[in-house]
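FYI, not all chains are in this one, though none of them got moved.
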Amino acid sequence: MKNQDRYLRGLEKLKEVSGEAGERVIDNLKDIAPDFARYLIEFPYGDIYSRPGLDLKSREIAVVATLTALGNATPQLRVHIHGALNVGCSREEVVEVIMQTAIYAGFPTALNGLFSAKEVFKERDASRKS
Amino acid sequence: MKNQDRYLRGLEKLKEVSGEAGERVIDNLKDIAPDFARYLIEFPYGDIYSRPGLDLKSREIAVVATLTALGNATPQLRVHIHGALNVGCSREEVVEVIMQTAIYAGFPTALNGLFSAKEVFKERDASRKS
Amino acid sequence: MKNQDRYLRGLEKLKEVSGEAGERVIDNLKDIAPDFARYLIEFPYGDIYSRPGLDLKSREIAVVATLTALGNATPQLRVHIHGALNVGCSREEVVEVIMQTAIYAGFPTALNGLFSAKEVFKERDASRKS
């Protein structure tokens, strides 16, 4: 396989999952670390997200849980709450995933995750997305 | 609702998800913090796991991702790799969830998660579980 | 015991420890996750904070230390710096607790904790609280 194929496959997947928010991250990297923008497309999206064996909705459930638990990745959590909704999770499911993490990572990160979800839901209401 | 109902509902759910491993944790708490054993059944299992709005398999995907990412909860990760398999995840899905977290929490925690999965799979081979 | 009793006992304790700031968190959850607002009252405040065996001032010392060390829970740390002062800690004691965590969690989280304390103290000066 050529590396160019990984890149194109990753770009496609980035658009599917993270939409405009993902493309904005790529743009913001261009003047400081353009290679890192490329890696971000190739490894996470071209390699991992493109794998068979787990559907995209389940991948986003795992990612929302991970980013909520880490607690120091708010911008990325918001991108992936959008992502979860983009690939078929309902708002209720997103809220349940975040509440589930309270058991393992504590109430503060879960609360901060729920408040991120609240803002994302408002943004989507404003642009009439589910 | 009586609190006794939460306890019984939680105990049922604990057995369904975490099986013997969950019961062993409860037993180990009895002489040091018996009330904490009760809370563990009531809040995580009686309240959160028992909620509608997200199927049990998706909850365990979120939990395996969270515990892998935290990186300092190895005994609990092993309990919930068992749990994910108990409620219908395939081994391949568990492996994919752990690999997915590498993007967000780094390669070391993902590696340690994969090695935990490897040990759990061996245990289940020995007792002929899928 | 009825679950309603846990809720009422927790609400009382929430008001005692976290005052208006705690009630604001509950309000902010109402449209996104009302059940989580209820759990927050029932488990942390109705179960844990209401236990005998450790006085409320010592509980808040433990909580300020924990939230400083986690480093990703600034809104909650501010609520509980208020909380520590509400249940009888002096400002000096709060500052000492935060400095103590520098040894174990590093200077940056301790510095950020001290700057949170500084803002909380200003808020309380403005409303003439000790």
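Note that the chains are named A, B and C in the order they appear, and that numbering of residues resets to 1 at the start of each chain.
Rule of thumb we're sticking to: a residue touches a chain if its C-beta (ideal position, glycine included) is under 8 Å from a C-beta of that chain, and two chains touch if they have at least 3 such contacts.
This is a predicted model, so every value here is computed, not measured.
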**Item:** Homo-oligomer size of the whole complex, from 3 visible chains
**Value:** 6
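One rule holds for everything that comes next: only the chains that are shown with their structure count from here on.
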**Message:** Using only Cα atoms to place each chain's centre, name the chain farthest from chain B.
**Reply:** C
**Chain pair that, of all pairs, has the most C-beta pairs in contact** = A-B
**Request:** Indicate whether more than half of the residue numbers at the chain A-chain B interface occur in both copies; give same if so and different if not.
**Result:** same
**Message:** With centres defined as the mean C-alpha position, give me the chain B-chain C separation in Å.
**Reply:** 29
**Whole-Å separation of chain centres (CA-atom averages), chain A against chain C** = 31
**Complete:** Among all residues of chain A, those touching at least two other chains are 70, 95, 99, 102
**Request:** Quick one: which bits of chain B touch chain A in the complex? Just the residue numbers, please.
**Result:** 43-44, 48, 51, 53-54, 58-59, 61-70, 73, 76, 92-93, 95-97, 99-105
**Complete:** Listed in rising order, the residues of chain B that touch chain C in the complex are 1-3, 6, 35, 39, 43, 47-48, 51
**Item:** In the complex with chain C, residue positions of chain A that touch it
**Value:** 70-72, 95, 98-99, 102, 106-112, 114-115, 117-118, 121
